[in-house]
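The following block contains the structure, expressed as structure tokens.
For this depiction, one protein chain was excluded, whereas all remaining protein chains were kept in their positions.
What follows is chain A.
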Amino acid sequence: MSTREWVPVEQRWFGLDRRTFKAGFSALAIALLLIYGWQGLNAAIPWHNEIRAGQVLDLGDGATAVPPVGWQLEQGTLVGGAGASATSLQVLLAQGGATIELIGAAYDGSAAAFLDQVHRSQGSPPGVTAARGSLTTDSGLVGVVESGSGPSGDGVDVAFKMGTGDAVDTAPALLVRVRTASGQFEHYEDQVGAMLRSITPGAAR
């Protein structure tokens, strides 16, 4: 050790150099403030973005869905808001530990093939999965449904292609992902079903 690096005895504290405290601890304090300060403040502020009757979700390209009343909109925009892109859509609704995500993506192929791709890349719904079924919305879109249930929670994934007729394969894909605590899905089934049936593609589609 060179004399420049030598720590004089009066500057030592449990093997550390007191002269380095200022830089080290101020850096640590700012880092902890940024990491945990915002998280603490975020936890202290409740959501006040409750869905009210008559509000409609913007799914991009003119596509819409009617969200369940009383749920908190934590991500995504309503019709008349900032606007949304159908191929990079991110909507998150939450209520009492249950969540509904609506995720848009560009995908060439059918809704069933899209759901296969989603499950290959990110896994299937939790627990034991039921056989696939289909769901037709009020506007005539046909979605592919797969649900699962287990100790880690209940889940339903529904895949749509947001187009009809010849345009269906090239239309944007929409994944609706519902997650609840174990055995809780039935409490939300009617609200989720109503929202799924309300999904409407844009006029252009």
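Details
In this section, a contact is a pair of C-beta atoms (placed from the backbone, for glycine too) under 8 Å apart; a residue touches a chain by one contact, two chains touch by 3 or more; residues count from 1.
In the analysis below, contacts and distances are computed from a predicted model.
Taking the options "RsiW-degrading membrane proteinase PrsW (M82 family)", "Aldehyde oxidase", "Beta-ketoacyl-[acyl-carrier-protein] synthase family protein" or "ABC transporter permease" in turn, only "RsiW-degrading membrane proteinase PrsW (M82 family)" matches the UniProt protein name of the chain that is not displayed. Residue in contact with the omitted chain (choice from A:W71, A:Y107 or A:F185): A:Y107.
Mapped onto chain A, contacts with the missing chain fall at residues 5, 7, 12, 15-17, 20-28, 30-31, 34-35, 38-39, 41-42, 45-49, 73-78, 81-82, 88, 103, 105-107, 114, 117-118, 120-122.
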